[in-house]
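Excluded from the complex is one protein chain; the other protein chains are retained at their positions.
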Amino acid sequence: MIVGKVVGSLVSTRKNDNLIGSKFMIIEPLSKMQGENSRLVAVDNVGAGIGETVLVATGSAARVGCGMPDAPIDAAIVGIVDDGMGL
Amino acid sequence: MIVGKVVGSLVSTRKNDNLIGSKFMIIEPLSKMQGENSRLVAVDNVGAGIGETVLVATGSAARVGCGMPDAPIDAAIVGIVDDGMGL
Amino acid sequence: MIVGKVVGSLVSTRKNDNLIGSKFMIIEPLSKMQGENSRLVAVDNVGAGIGETVLVATGSAARVGCGMPDAPIDAAIVGIVDDGMGL
Amino acid sequence: MIVGKVVGSLVSTRKNDNLIGSKFMIIEPLSKMQGENSRLVAVDNVGAGIGETVLVATGSAARVGCGMPDAPIDAAIVGIVDDGMGL
Partner (left out) sequence: MIVGKVVGSLVSTRKNDNLIGSKFMIIEPLSKMQGENSRLVAVDNVGAGIGETVLVATGSAARVGCGMPDAPIDAAIVGIVDDGMGL
C-alpha cells in the first residue's frame, strides 16, 4: 500500500455500471513513497475527505478487498492515517 | 485508476479471438499522473471518442470489471470525466 | 496494453513444464509508451515475426486471456498492429 | 519480492473492516532494489520489528499467500532476512 493525501475528486456521469455510486478521489502519494507526477484516482472505501492522509491499496486488492470484485477498480482508499513513524 | 486523454486508436486484424469486436484507444495520461512516454492502449468500455478525458482502470480490473474475464485485456476506459478538482 | 516492436527471440531448454511449446519474443516498446531500457519477453499468441509491430498484454491477462491460466506467463503478444493513429 | 528495511509503522483507526488487527509497517527498499522515493506500506505477516531487513511480497501474492484473500492488502512482509549474498 502507499500513503497519500487526498487532493481532489472526480465526476464521471457516463461510466461502467459497476462504478455507479462510487466516489472517486485524487491521491497525491507522499514524496518518499513515489516520485513526482504520480497522482492516481482511488475509490473511497472509508469516507475520506479532501486534505486527509490516507492508506491506498492498489491492484486486485482494491476491488476484492473492498467487496466490489466485479467492478473495474484498481485503487481504493482503505484507511485514514492517524499517525505514522517513518512516513 | 488514472486519468488520461484519448489521443488515437489502433487497428489490429490478426489478433487473439477474445479481442474481436474490441475498440483499442491510445491514452496519454495526464502529466501529473505519469511521467513522459507513458502512453498505453486501453479497450473502450463506455463509448469514448478522440480528445475526451477518460478514467482508465488497469490490471485484472480491466477485464474482470468490464465483463471480459477471458480476454487478454489489461487496461480499459471505464468512465468519461466530466469534471475534476485536483487533476 | 502497450505497443512494441518484436526485436528478437529467446531459447530456453530447461524451463517450467507449462512453458513447453511457447515461443518467447523480445519486445521493444514504442518510445512514447515507455522510457528507455524497458524491453520485455512476451509469449507469442498470434504468430508474430521479428520486426512486426505488436500489441502486448501484461499481467494476469496474458495467461488467462490466452488460454494458458496455469502457465507462468506475465506478458503475451495478442495482436499484430496494422495501423495506428497517435502511436 | 524485494528486500527492504522496516523504518516505521502506521496507525489507522478508521479503516476497512478486513484490515482490523493488521500491523502496518513502512518499508524502505534496498537502494539496489529500487530507486529513491519508493517507500511502501506492508502488512506484517512474520512479526518483524523496526530496523529489521525483510522480504516483502507485493500484488495478489500478499493477500492470497498470507491467508487474507479478502483483505485490501497489496504488500506483506513474508520473511526476516538472516543473510544475503548479492543484496
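Think of it as A, B, C and D in the order they're written, each chain with its own count starting at 1.
Throughout what follows, contacts are C-beta pairs under 8 Å (C-beta built on N, C-alpha and C of every residue); 3 or more make two chains touch, one makes a residue touch a chain.
Small disclaimer: the values here were computed from a predicted structure and weren't measured.
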Absent chain, residues of chain D that touch it: 1-3, 30-35, 45-47, 55, 57-62, 64-66, 76, 78-87
Touching residues on chain C - with respect to the absent chain: 7-16, 18-19, 24, 26, 28, 35-42, 50, 59-60, 62-63, 69-75
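Definition applied: only the chains that are shown with their structure count from here on.
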Gap in Å, rounded to a whole number, between the CA centres of chain B and chain A: 19
Chain B-chain D separation of Cα centroids, rounded to whole Å: 30
Chain D, residues touching no fewer than two other chains: none
